[in-house]
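Have a look at the structure below, then the notes.
Showing subunit A:
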Amino acid sequence: MPNSEVITHDVIIVGAGLAGSWAAMATAQQGVKDVGVLSKIHPLRSHSGAAQGGIAAALNNVRPVPGTGPRGPLEQIPVGDELVDSTELHMFDTIKGSDWLGDQNAIEIMVNDAIDVIYEYEHMGCVFSRTPDGRIAQRRFGGHSAPRANYAADRTGHVLLHTIHEQALYHGVKFYAEWYVMDLIVEDNAVRGVVAIDVLTGKIHLLRAKAVMFGTGGYGRAFKITSNAYANTGDGVAIAYDAGVPLMDMEFVQFHPTGLYQHGILMSEACRGEGGYLINKNGERFMEKYAPDKMELAPRDLVSRSEQTEIDEGRGVMDDGQGIFLDMRHLGREKILERLPQVRDIAIDFVHVDPIDDPVPIQPTAHYSMGGIPTDVHGQVIADASGTPVVGFYAAGEAACVSVHGANRLGTNSLLEASVFGRRAGYAIAEFIKGGAKLLPVTGDPAERSRQAVKELLDNPGTELVEDIAQELKANMTMNCGIFRDEERLNIALDKVHELQQRFKNARVMDKGSRFNTDLLATLEAKHLLTFSEVIVKGALNRTESRGAHSRTDHPKRDDEDWLKHTIAHKGEDGRPQFSYKDVTLYWDRFPPQERKY
Partner candidate 1 sequence: MRTFQMQRYSAIALLVFLTIHMIVVHYPPFHIDFGIILERMESPVWKVIDIAFLFFVLMHALTGAYMVITDFESAFNYRKGLAWAAIVIGVAAFFYGSATIWAFQPPV
Partner candidate 2 sequence: MSNNNAQRTVTVRIQRFNPDTDKKPYMQDYQVEMKPGMTVLDALHEIKTHQDGTVTYRRSCRHAICGSCAMHINGRNTLACNTPLKNEVTHKNTVTIGPLPYLPVIKDMVVDRTTFWEEYLRVKPWLIPPDDIPEKEFRMSQDEVKALHDAETCIMCGACYSSCAVIGLNKKYIGPHALLKSFMRVLDPRDSSPAERLEEVSGADGVYRCHTIFNCIDACPKGLNPTQAIETLRKLAQKRQKLEEARRERQKHLNEPIPA
Partner candidate 3 sequence: MYTSTGFISWLLRRISGIALVLYLFMHLWVIGSANSGPEVFDARLNAVQTPLFKLFEIALLAAVVYHAFDGIRLLIVHYFDVTEYRKSLFYAVFAVAAILTIAGGVPILLFMLNG
């Protein structure tokens, strides 16, 4: 492949989902105009657009009709009436949801910024659904004790993503659509740039910058049944890890209770937020047993485990007993058409069931990655448990771990996190650049190294199909490192990951061309899956307790004594992860740890 020119920007942002686009927009808004955003798919195709249910903020626009109890119908709060929600309550819900693993300083910032961010979205043109008097409409969501999910029908992420992308364009941000970042360059704990493939031509470029930010999204694609897009292969996480940056809390992977049976495609939590029931083979609303108070609207980890228990105990539906019914018939045609149109289309398209007439078969699906690249509350990436910064390197969104979600994220908090911390990262980057940041030199030619690596991959006469390796990995992760885990299965999982890493050396790329070689990209992505899956499994094996989404049947209790701490994983000399642990920021007197009950 021919040599290609070096591209230079003040700021390079990788990822154009909510996190990346907010950061780009905010940076440009603050006067740092030379911003380049790289995205492996067109920005508007980013997975943020798939989010359905809503984005949390205690706006206090609606409440349950007085006298109907906490699960009663909702109405707008009349002017001057008592408010039902507060940032304090939002904070508490988030902490409880996180099973006390969330850093409370970060959570406090998030719930406070939330209100501002939602209004900013609205002022930028986002079309939210409305209450009769014209305020932003809100609905209930799992684990939240007030209706605070601000929504746009069931395509909230879609309208947010389009709004913020438009604003970034307005502010003159330069987008590189369909550029695949394959390496991060960090020397002496300071970032220098990235190496990326221009997918269209196949040319590999070095891009230098004073600051680099990662908003590369989640890693749900490591699992067989997942709600995540094909693109969510956790590239950013793996690339950073390979460059020597640590990863935090990777073992915490959220399983969403309502993925479409066998497809994993999401049936938004809004289905339950609007009042849908979960039903087992015997027609029972089994959540009565597991969360008598919140029922279907208990947090996701709990509902998913309840479903899995029903399934494991033989009360699942469908031929193989692996499903559960999501029943929305009682909501009525009108409500479904108005509030959940997309969800209905999905059910009709993929399982040929119209939720208006029949219950929809669902099953738990890998959904969200709580872990990621550790950062402080300004999006500044940290290099170790004591918080040493990686100079010029920022991260936000699902790829990062601030950590506001701790061991389990509440629905609607992640769009919020991506927005709030994307924006904060943008502000911090602008300040960093204005403070006189320098373009640091790069040793050697990293692009040439990447070119060699790609050439080796292409020239490899191997016999293994990449897809087979990836499929085996995913099946392995779902089976042995899924909703319920134990030492035995995790050991099997680890062996399997090691075996697959070996087999990957013999992988064959079928497409040898340079133009739009998605086969090559899929190979690089598979490599990334193998890289961080090892961290997930090892982290899960080490953590001998059950907390949030990490549920060890051999250690069923939460163990605050030993495990109220974040896992930090570095890539060791031998290529294997090395673990250390970081304290959780807690406000002991305000939110003392308690048992999680719903």
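How these were chosen: all candidates are chains of the complex that A comes from, given by their letters.
FYI, contacts are C-beta pairs under 8 Å (C-beta built on N, C-alpha and C of every residue); 3 or more make two chains touch, one makes a residue touch a chain; residues count from 1.
These numbers come from a predicted model, not from an experiment.
Within this complex, subunit A is touched by candidate 2 out of 1, 2 or 3. Within the complex formed with candidate 2, the subunit A residues making contact are 41-42, 44-47, 49-50, 59, 79, 118-119, 122-125, 127-130, 132-136, 152, 155, 158-159, 162-163, 166-167, 169-170, 200, 229-231, 262-263, 265-266, 342, 345-346, 349-351, 465-467, 509-511, 513-519, 522.
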